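All protein chains of the complex are present and in place, except for one that has been dropped.
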Amino acid sequence: MLSKVFATIAVVITGGILLYGVSDFPGFGDPHSPANAGVPGQASISQYFITESYGDTKVPNIVTSVLADYRGYDTMFETVVIFAAGMAIFAILRVVGDDSERKPRRKQESSFTNGDHSRIIIGTTCRLLVPVIQLFALYVIAHGHHSPGGGFQGGVILAASFIIIALAENLNSALKRLSETNYLKIACIGILIYAGFGVMCQVLESDFLDYGVLQPILMTDGPEMARSHSMLGVEIGVAFTVTAIMFAIYANLSSRGLLRDGL
Amino acid sequence: MIFAFDIVILVFLVIAAIISLSVKDLLSASMIFGIYGFLICLLWAEMGAVDVAFTEASVGAGISAVLLVATVYNTKRKSSD
Partner (left out) sequence: MSEFVETVLRPHFNFWVYVILMMIGLWALIAKNNLIKKLIGLSIFQTAIILFYVSMGVKENANIPILDHHGHEEHVVAHAEDGHAGAHDKKAHVEKSDHATGSHGESHPDATSPDPDTMANPLPHVLMLTAIVVGVATLGVALSIVQMIFREYGSLEEDEILEQVKAGNSDG
């Protein structure tokens, strides 16, 4: 009870100060607010992105070009954060080998798997649905330059297709398709692809992740197209890591780190 | 940006947030949190942030609700508050 009183006081004070601050904000949707147009006398970086990014990278989706090129270093370490989160879950939850000391399961038989008829319907539907979802995920990864999408979204959708297999049948049949050693390898390969693009630029005597110098290797006409193609490679690396880690998180959470007979 | 749409989604957003925190069944709370994710995805799309909307639709509404359900399945469904 005391904690609720304390929480209410703290929240009301914080919210009151923030609401007071809101009255000084620039209007919602104002194209000339400092965040959108910069302060007078200084050019705004977001205006630069809008006007120049197509000339620099030949990627129509500005968000993708900023994500993978201008802020590529940031995105690389966001991917590393996801990888680290997956490793943290592996360290916290994963139980390798014998689990006889552990408490018995609360429920022996899952209520979701009772009744064979519903399982047949759900299993068949998912078996038909999963290839479509995976194709769509690959499209999202590959077409992130021209439409909304990219490595993060496509990777999550690809992981969702494996999670659907795990939900519709059971975790073992999903792990048969993407086993633990494989997803750990894929997660590492994803980051290595991303960092590899950066190191390759350094080998060609430029800065880390400065994709323009990859033009002779990628055989494109002009450094802009080299940037565009390198972004695709980088997005594929992100998608590898995100797919593997999202599925790893689900598999560990749903089976308490045992990686069998989960949800 | 359509202002009426904006207001409606924001009001529903606050309602969904309050309900998902006040319901006693944790499975219901997870599912209502999924609804919250879809509403906020609609909000991003309405504000012109299509990439963020796409991410939220796959991550916020899909994966995070599933992760919460998986944890509720492995722990307890009842909550005291």
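First chain written, first letter: the chains are A and B, and each begins at residue 1.
Operating definition for what follows: contacts are C-beta pairs under 8 Å (C-beta built on N, C-alpha and C of every residue); 3 or more make two chains touch, one makes a residue touch a chain.
Just so it is clear, the structure is predicted and the values come from calculations on it, not from any experiment.
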item: Listed residues A:Cys201, A:Leu214, A:Met231 or A:Leu253, member touching the removed chain; value: A:Leu253
item: Residue among A:Ile45, A:Val96, A:Ile120 or A:Leu135 touching the omitted chain; value: A:Ile45
item: Positions on chain B where the hidden chain makes contact; value: 1, 3, 6-7, 10, 13-14, 17-18, 20-21, 26, 29-30, 33, 36, 40, 43-44, 47-52, 55-56, 59-60, 63-64, 67-68, 70-72, 74-76, 79-81
item: Absent chain, residues of chain A that touch it; value: 3-4, 6-8, 10-12, 14-15, 18-19, 22-23, 25-33, 35-37, 44-47, 49-52, 54-55, 58, 60-63, 66-67, 71, 74-75, 78, 81-82, 85-86, 88-89, 92-93, 102-103, 146-148, 152, 156, 215-216, 221-225, 242, 245-246, 249, 252-253, 256-257
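Keep in mind that, in the parts below, only the chains that are shown with their structure count from here on.
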item: Where chain A and chain B are represented by their mean Cα positions, the distance between them in whole Å; value: 18
item: Chain B partner contacts - residues on chain A that touch it in the complex; value: 29, 61, 63-64, 140, 148-150, 152-153, 156-157, 159-160, 163, 167, 246, 249-250, 253-254, 256, 262-263
item: Of all residues in chain B, those that touch chain A in their complex; value: 1, 50-51, 53-55, 58-59, 62-63, 66-67, 69-71, 73-74
